[in-house]
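Every protein chain of the complex appears in place save one, which is left out.
We just call them A and B in the order they show up, numbering each chain from 1.
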Amino acid sequence: MASVEGSFEPRSDVRSTRYVRRAIWYLLVAAIVLWCASAPLRDANMSFYFSFMMWATLATGLNFIAGFAGYMPFGYVAFYGVGAYATGIGLKVLGLPIYVSVLLGGGVGVLLAVLFAPTLRLSGVYFAIVSLSLAIILQRVISLLPEEITGGSLGMNIGVVTDRIEGYYAMLLVLIVALLVASWLAESRLGRALKAIRDDVEAADAMGVDVGRSRLYAWMLSALFASLAGGVQAWFTGAFDTLTAFDVLVTAKTVIYAMAGGLGTVLGPVVGTIALVGIDEVIWRSFPVLNNFLLGLIITLLILFAPRGLVGTLMRLYPRLRQYVM
Amino acid sequence: MSWTSDPILEVIGLTKRFGGLVAVNAVSLEVGRGTIVGLIGINGAGKTTLMNCINGIYKSDEGGVTLDGKDLTGRTPHEIALAGVGRTFQIPRTFHRLSLIDNLMIPMLRSKQSDDELIARAERGLERVNLYELRANHGEELSGGQEKLLELARVMMLNPALVLLDEPFAGVNPTLCRLMIEQILAMRSEGTSFLLVSHDLTSIYRLSDWIYVLNQGEIIAQGGVEAVRNDPAVVEAYLGG
Partner (left out) sequence: MNSVLLMNGLIGGLVFGAIYALIGAGLNVIMGVLRVVNFAHGEFILIGSFMAYAMLTMLGVNPLYALPVVAVVMYVGGMLAYYVLIPGLARSDDPETSSFLLMFGVSLMIISVLTWIFEADIRPVNFSFNPINVVLFSIPDAYGPNRDGVVLIPTARLVALGINIVIIAAMTWFLYMTLPGKALRGAIMNRDAIQIVGINVHRLSAAAFGLATGLAGITGVVLTLVIPSVDPNGGADLTLFGFIVIVLGGLGHPVGALAAGVLFGIVEQLSNVVLPQAAAQMVGFIVLVAVVMLKPEGLFGKRQSR
């Protein structure tokens, strides 16, 4: 067996770069939080800021399974939709307070993830297609459920019982939690294990990584934040149906925002959301058809020219930056 | 009737089939504690398949594998890695988008030591193979030879009792080869055992305490360096046919 090493202090500047990296990141988070928290007080467009917070949460959540672990869940919207419906059912059918209902939504999302966990054994594209198909099946199943529970094709309307401003701040809270979890993951052993799985799952296995368990944790975390986002969205907007709750464009936009910034770092999805959500909102309001064209164009250009996104490409070109990016 | 009185690895009657093809046929071998055992054979003889069976990437159809008395048969690769068996790959499988330090930390994720201690150990490991300068670079930015060195340094972070080396010298320039051989010998003197697969017969003859010859999935000869070198069956398998 190899002998025991001498002193265990790292020689390189690992510690100092760590502090700088954290400082940069947490400053950014603080800035975002302050800016969003003050929006209602500044009389700014609450819908827009809510949108930003929601997409940032979704993109961050997607990053756990797609960026860290390397699995692209093309049915990601399933968790979002389930979160919305579970929240609605909790509120209207079970009579729970809204906070509890949203947590219920989160719980149901995680449960769904555990149920679908066997699909993680599938490779790349098979996983993407099955994930998409499961989301479609789920949408159709829910639209078949009794109207008393899920509202049938008209969906659910919970706006009468919920407070919009509370919903706004609830989303902020969810975003903060998502970013904190992401920060923790980025520097944790689980995060490292996931990236090894992403890069080469067999080699990771041969180096002692418990692939199944690590992947499951990432999957559950991704599902949690998507379903919480769906629940709070239902709280804020007050109404939804199976078409809006399970719209494949939700997955598409989440993927674009996350990839535009760069999957695999915590900074990436946030940067991508900041960069694109403004453009998206402006165009969507005025030109819905053009908006989809632009979405498609952006994905295409991204994949062809900058598959690692803004942050990722910068890191590829400037190795020195890597240690400063969370 | 083994060549060693203190085996760390025992493979007994291992068989692996792919459909109608028998890739490994009732192979039995031992690796003595603190020794280097060479495994040679022409292409397609079944060497990599045998390695994959030992470290759990394939499930063998028959037979068993024991490490220091512990039965590893049918276990998953990560359980076998944690039991003390390391593995390098014929085509290097470094983690492309992880830094070299992170590459070396992956085998140590179960450790109770702090992250900083692990980083220090990883730095030490990189120094031993002259890769410390590139510690912040990603795995994909290394040359082929450097990747092989990285794999070696990485597998050592497992503190393995046994290391399976699959063609470690293939395509590596002589300087790096020398460095690898130095490290392998240093590790052997610290008690690590090796099963070494290589086409580079010079290195095999130089390093091995015992050699097995595999042909068409079966052991056709075994022995010390001189014995194997001159064994007519071996000569025929390599040159004849």
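For the reader, a short list of remarks on this structure follows.
Heads up, the rule we're going with is that a residue touches a chain if its C-beta (ideal position, glycine included) is under 8 Å from a C-beta of that chain, and two chains touch if they have at least 3 such contacts.
If you're wondering where the values come from, they're calculated on a predicted model, not measured in any experiment.
Among A:Leu295, A:Leu310 or A:Met326, only A:Leu295 touches the chain that is left out of the view.
Contact with the undisplayed chain is limited, among A:Leu41, A:Val160 or A:Leu304, to A:Leu304. From the options A:Val93, A:Leu115 or A:Ile129, the residue with contact to the unseen chain in the full assembly is A:Ile129. Listed by residue number, the positions of chain A touching the unshown chain are 70, 72, 74, 118-119, 122, 124-126, 128-130, 132-134, 136-137, 140-141, 143-144, 248, 252, 255, 259, 289-290, 292-293, 295-300, 302-305, 307-308.
What we mean here is this: only the chains that are shown with their structure count from here on.
Separating the centre of chain A from that of chain B, both taken as means of CA atoms, is a distance of 40 Å. Considering their complex, residues 55-57, 76-78, 81-82, 86-87, 89, 93-99, 101-102, 105-107, 109-110, 113-117, 119-121, 123-124, 135-139, 141, 154-156, 158-159, 161, 187, 190-192 of chain B touch chain A. Contact residues of chain A toward chain B in the complex are 1-3, 5, 7-12, 14-15, 187, 189, 192-193, 195-196, 198-200, 202-211, 264, 319-320, 322-323.
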